[in-house]
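With one protein chain withheld, the remaining protein chains of the complex are depicted in position.
Letters A, B and C mark the chains as written, and numbering starts fresh at 1 in each.
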Amino acid sequence: MKRRVAVAGASGYAGGEVLRLLLTHPEVEIGAITAGSNAGELLGSLQPHLVPLADRVLDETTVEVLAGHDVVFLGLPHGQSAVIAKALPDDTVVIDCGADFRLTDESAWDTFYGGEYAGSWPYGLPELAGQRGLIAGATRIAVPGCYPTVSTLALAPAVAAGIVDVSGIVVVAASGTSGAGKAPKTNLLGSEVMGSASAYGVGGTHRHTPEITQNLRLLTDDDVRVSFTPLLVPMPRGILATCSAPTTVSADEAYATYQRACADEPFVHLLPQGQWPATKSVVGSNAVHVQVTVDETAGRLVAVAAVDNLAKGTGGAAVQCMNLALGLPETTGLTTIGLAP
Amino acid sequence: MKRRVAVAGASGYAGGEVLRLLLTHPEVEIGAITAGSNAGELLGSLQPHLVPLADRVLDETTVEVLAGHDVVFLGLPHGQSAVIAKALPDDTVVIDCGADFRLTDESAWDTFYGGEYAGSWPYGLPELAGQRGLIAGATRIAVPGCYPTVSTLALAPAVAAGIVDVSGIVVVAASGTSGAGKAPKTNLLGSEVMGSASAYGVGGTHRHTPEITQNLRLLTDDDVRVSFTPLLVPMPRGILATCSAPTTVSADEAYATYQRACADEPFVHLLPQGQWPATKSVVGSNAVHVQVTVDETAGRLVAVAAVDNLAKGTGGAAVQCMNLALGLPETTGLTTIGLAP
Amino acid sequence: MKRRVAVAGASGYAGGEVLRLLLTHPEVEIGAITAGSNAGELLGSLQPHLVPLADRVLDETTVEVLAGHDVVFLGLPHGQSAVIAKALPDDTVVIDCGADFRLTDESAWDTFYGGEYAGSWPYGLPELAGQRGLIAGATRIAVPGCYPTVSTLALAPAVAAGIVDVSGIVVVAASGTSGAGKAPKTNLLGSEVMGSASAYGVGGTHRHTPEITQNLRLLTDDDVRVSFTPLLVPMPRGILATCSAPTTVSADEAYATYQRACADEPFVHLLPQGQWPATKSVVGSNAVHVQVTVDETAGRLVAVAAVDNLAKGTGGAAVQCMNLALGLPETTGLTTIGLAP
Partner (left out) sequence: MKRRVAVAGASGYAGGEVLRLLLTHPEVEIGAITAGSNAGELLGSLQPHLVPLADRVLDETTVEVLAGHDVVFLGLPHGQSAVIAKALPDDTVVIDCGADFRLTDESAWDTFYGGEYAGSWPYGLPELAGQRGLIAGATRIAVPGCYPTVSTLALAPAVAAGIVDVSGIVVVAASGTSGAGKAPKTNLLGSEVMGSASAYGVGGTHRHTPEITQNLRLLTDDDVRVSFTPLLVPMPRGILATCSAPTTVSADEAYATYQRACADEPFVHLLPQGQWPATKSVVGSNAVHVQVTVDETAGRLVAVAAVDNLAKGTGGAAVQCMNLALGLPETTGLTTIGLAP
């Protein structure tokens, strides 16, 4: 019997992506679709690419509307998930695409987000050591941030194997604009972003910084220090993360380490040596493309990973976690096939 | 009396940009315009944006055609400049936009370029300590590579002031596609690059790597080690370089250091603290926008700089050097005004 | 039992798109994958988005390799399909994505293509009156050109209903760059197309012009005259066709006509009145989004349609036709869900 799922925040990019994936998922049927200020509108006017749902009218995001589903996806502005989640039955699988339940360290929450700390939920990155087991059977899951997903997957094999100095990690990640959401802002206008690359949240101030550190600390006892710089580049989807850290191993050793680490992961695709990731190859897919080498002159391992920030970076991860939580095969309804060109 | 200038390689992006700038330069008149396989064609069919020169027919690139000018700009494929330059009179100012004469270290040339080493010319980055004096009055000038220009200008203040550990420099630079030239290649097709960010030349293999190191070594006796990763992002012009290195200074100290270093440079524009560069702001201009901060948690200084790879990154630098070589005011015919949005 | 299919020209955009769709088609298994100059290479290096096929080596495109399949898709340069098709068994379903067999009028072939006229095959636009029946059971099918597909579907309801003067049709269609193929050309470089809109093939000279006329002539006995202008705009996929013709009906009458015509078509999605198509909504999908109104001041009906030139415009149409030819449900393996943003 198909599971009945609801999507809250269906007018935004995260909610839209979850719906896109659910529409072709063989084990679910789509129940309530809700929004905040867009409640009452046709989904077809807000998400015209979702033709099979074009005639659906958006409900208001309330506990009443969301109750009675097997799974509830939350694609809400930060700070709104806790109230909803608390009011839903304990056995409803609640999957939060927001940041409210990602950080395990309250002081990091205070520094980077502020407001009341809501605690943390099982962290929805199955590829990160130990998480897969925690997600299976969980009824509350926090979907990781898009930058932490790609940065963690790029660095985890090296950190876990102890082949890099984790006190000198540098991550520079170029993101498409959809990661910034659908709320209209001048700096996100097409006129501003087309033809322009820019940096923001520089100097360790971006909210995803402590999440990257938190993830890597699960893999080592050494002092993890990450310099993280996000860039905005002119494309709607995709993140390319360039990650490096001091190392003494050779390029071949590094690659062999990554081969071992990625071998059994259905969505982590280590490219053949010499081929480097491009975000276009993962657009629409749940795959992460990874490559690694060592710059012997500089003495650094360099790993590059590409992800679709809305798919594996948000909505795809959410569906992957739902599969695990429901005991379905992890890859159900997900693909490693990208849309190119 | 106006100087008579020639441009060889006028059908390419470097040559086209030099012509664009020369057209509004008050002290020159444009003489020969030459090309290789496009000789005999109308410039208007190859560079339709250069309306005042639309009716000019491209000559073939030969010493005979280029002789008799006060200044000759070379925008030729690597390896072709030496022969031409040798045959031109010693007192003709020859400005090479290619890589042939940039590297002072023959072994670096052998490793990264190969073929016969042609030696080195005064290096056309006036902002780099000592170079302005060498360029003034020179008759042979090597225009820097676009990545080295922006990376050097981003890092030079910190390196010269000794406030960073130069053995741990990391540069990740996102470039538009025009840096790869106008020769048709599948991976540079619009269908491939639009919507995609990708890495290439990873692991210290890009040809601009030794040039960056060479520049920074002029500023310190310490062992400079640079991890350089170039990215291709979907825009025609512009490079955004994110540069970092270990430091112990504060953000304010770092900014003050940059203020002092940039104060007298007409084309280096240090943004107000907190404002980060965007390539769009420098498109078409000779300005470099720079910002710096310190990530105290990670212990790294992070400097970001934006440049138009074709303007200050190539053609603008070439004109700036011409001005110095001819004894004109350095800023003649150049602008710090970008074209946005 | 699954049908065994081969794809010739798998390194190009049409072939890649056919493979992308076949990978999730429940009734086929992918057999031979072939190419011309790229034979011997890994598909993963040429189409890195097709992860499940990354390790497949491309065979050379020969009759021997293609024989023994139930279905053969041809994504070859114009003029190469006839020889292959002739050598394949009559009961093999051969679906040609090229232009060789589209035109029923030899003189139009001579004018717009030249070379030997190979004749015509059933025309793979099931939505065009009568074609669905011809395709069902056919073993040779010519996939329509991308511009004719979208222009025909935009205009067919009006022409078939006789509510426009077909002697005054004007079509201006803005296309992404992938329609021009993957062969490297200077004018298709990212540096050239990003930030630019341009016209080409103006004045009725584009090869798709006679195909549009041919299609509309199936719907009326009046003298069809079409002014067709294609534009190149900076996006990788998608065509937006703006089509108009003199009319005397009202906007509501026009819309009602389109409602009736589109009601039973699974892939033609008439938007609610007042909502206009955007190509982003159909990217990756087999849907065509259509809207219509009447400009009473100008006295013209204006219909706008959006299509993904590679999906419904090429590869999706090819799969749709395969479904019909094999007696499968027409929508098998195809979707109306687009990828946005």
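The rule is short, and it goes like this: a contact is a pair of C-beta atoms (placed from the backbone, for glycine too) under 8 Å apart; a residue touches a chain by one contact, two chains touch by 3 or more.
Computed from a predicted model, the values in this text were never measured in an experiment.
Screening C:23, C:39, C:63 or C:172 against the full complex identifies C:172 as the residue touching the chain left out. Residue B:280 is the one among B:140, B:206, B:280 or B:312 that touches the chain missing from this view.
Within the set A:76, A:158, A:235 or A:337, the residue that contacts the chain not displayed is A:235. Annotation: of C:88, C:180, C:294 or C:310, C:294 touches the absent chain (contact as defined above). Residues of chain A that touch the chain left out of the display are 13, 176-178, 180, 182-186, 188-195, 234-236.
Not every partner is drawn; the one left out touches chain C at residues 168-170, 172, 174, 176, 189, 191-192, 194-200, 202-204, 209, 225-229, 231, 233-240, 242, 244, 246, 251, 276-281, 283, 291, 293-300, 302, 304, 306, 340-341. Although one chain is not drawn, its touching partners on chain B can still be listed: residues 13, 16, 20, 23-24, 42, 44-45, 47-52, 54, 178, 182, 194-195, 236-237, 269, 271-272, 275, 278, 280-285, 287, 289, 310, 335-341.
Operating definition for what follows: only the chains that are shown with their structure count from here on.
Note: the chain lying farthest from chain C is B, by mean C-alpha position. Superposition of chain A on chain B using C-alpha atoms only gives a rotation of 180 degrees, nearest 5. We define each chain's centre as the mean of its Cα atoms; on that basis chain B and chain C are separated by 44 Å. Once the centre of each chain is set as its mean CA position, chain A and chain C turn out to be 35 Å apart. Contact of a single residue of chain A with at least two other chains is seen at positions 194-195, 236-237, 278, 280-281, 283, 340-341.
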